[in-house]
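Missing here is one protein chain; the remaining ones are kept as they sit in the complex.
What follows is chain A.
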Amino acid sequence: MTRISRRTLLASTGAVAATSLLPQTALAADELTVGFIYVGPKDDFGYNQAHAEGAAAVKAMDGVKVVEEENVPETVDVQSSMESMINFDGVKLLFPTSFGYFDPHILDIAPKHEGVRFQHAAGLWSADKHPTNVGSYFGYIGMGQYLNGITAGHATKTKKIGFVAAKPIPQVLLNINSFLLGARQVDPEITCQVIFTGEWSLAVKEAEATNALADQGCDVITCHVDGPKVVMETAAARDALICGYHANQSPLAPEKYLTGAEWNWAGVYTGMVKTAMEGGTIDNFVRGGLADGFIKMSPLGPAVSDAARKQYDATKAKIMAGGFAAIKGPLKDNAGNVIAAAGQSFVEDDIALESMDYLVEGVIGSTS
């Protein structure tokens, strides 16, 4: 017997009233609403554009509605954006894509919305500390910089290549080291000059750094900043060749563009959304590399020689086969400390790479 008390009656009529106030878009029967939040502009030719391209692929799926917000800072703003999407748009699956959204913001909001899934781009989720409606995903893009390095190694005439980097954190250091080690597969005398700008997005300093690299004779330049547009255009204007990062920057300078290490979020996101729509559970912790379709390479540009193409294809095939290590012994850092003894190697998913704090021998620059 169900007894209707005044309280339950009030609660249920209240609920009905509340539902009727909800925006009509929120509750179409089988439609899944997915929210994407970016820290910068969607068309930055970089980190955010890579995610927005993934969102665009999700948007093209049947029965899915996508809502997006750009330029959301890693403050209470992102907490509000997430809850606003949940409350006003009925979002059930969220992709807050910036690294700094996780702690404390997603961790604050997720426990309050158990029916909503929060998917965060980075490898921060851990089963014993974090809510189960939160998940992490990320890609081993360092290997893409290694392939970039191979094309750079063939293209450089001065044997100096350059890297404009945001901050000396493990992910960035791995990219710098991979870029140089790729180039050294071609010629072990190549050096890589790195300049840190100190910020993820600081156009003036990025342009200054690129010019400084060109002044020092670096003739192939790549970067790891949120939006590589400034670096790419400045380098091309200085007649240097360029390797892309995050997204495909070849439209900015098609003749100068060798190749680029890109995220392949379209495949990852459509896969996750499909799982969610079929009522399945998205794994809380997923990572993958080139072979898993988490990252991809831009098509090779016209400045890539046949010899370069050959070595690039061969190395790419080895990476696709699995077990390939870019960081392997004998290897020293640029202060002379031994990183890996002969025979020792770190495959891309090795946990030791995630606390990298060194620049390898041949990289000119310092982490502090």
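As a convention for this text, a residue touches a chain if its C-beta (ideal position, glycine included) is under 8 Å from a C-beta of that chain, and two chains touch if they have at least 3 such contacts; residues count from 1.
The rule is short, and it goes like this: contacts and distances are computed from a predicted model.
Absent chain per UniProt: "Thioredoxin family protein", "Sugar ABC transporter permease", "Aromatic/alkene monooxygenase hydroxylase subunit beta" or "Acyl carrier protein AcpXL"?
Matching "Thioredoxin family protein", "Sugar ABC transporter permease", "Aromatic/alkene monooxygenase hydroxylase subunit beta" or "Acyl carrier protein AcpXL" to the record, the invisible chain is "Sugar ABC transporter permease".
Using the touch definition up top, pick the residue from A:Ala122, A:Ala203 or A:Ile364 that touches the left-out chain.
A:Ala122
For the chain that's not shown, point to the residue among A:Lys167, A:Arg238, A:Lys274 or A:Lys332 touching it.
Of the candidates A:Lys167, A:Arg238, A:Lys274 or A:Lys332, A:Lys167 is in touch with the missing chain.
May I ask which residue of A:Gly63, A:Gly198 or A:Pro302 touches the chain that does not appear here?
For the chain that is not drawn, the touching residue is A:Gly198.
Quick one: which of A:Leu32, A:Val58, A:Met85 or A:Ile106 touches the chain that's been left out?
Spelled out, the listed residue whose C-beta touches the missing chain is A:Met85.
For chain A, which residues reach the chain that was dropped from this view?
Looking at chain A, the ones touching the missing chain are residues 41, 67-77, 79-81, 83-85, 87-89, 99-100, 104, 122, 167-171, 198-199, 354-355, 368.
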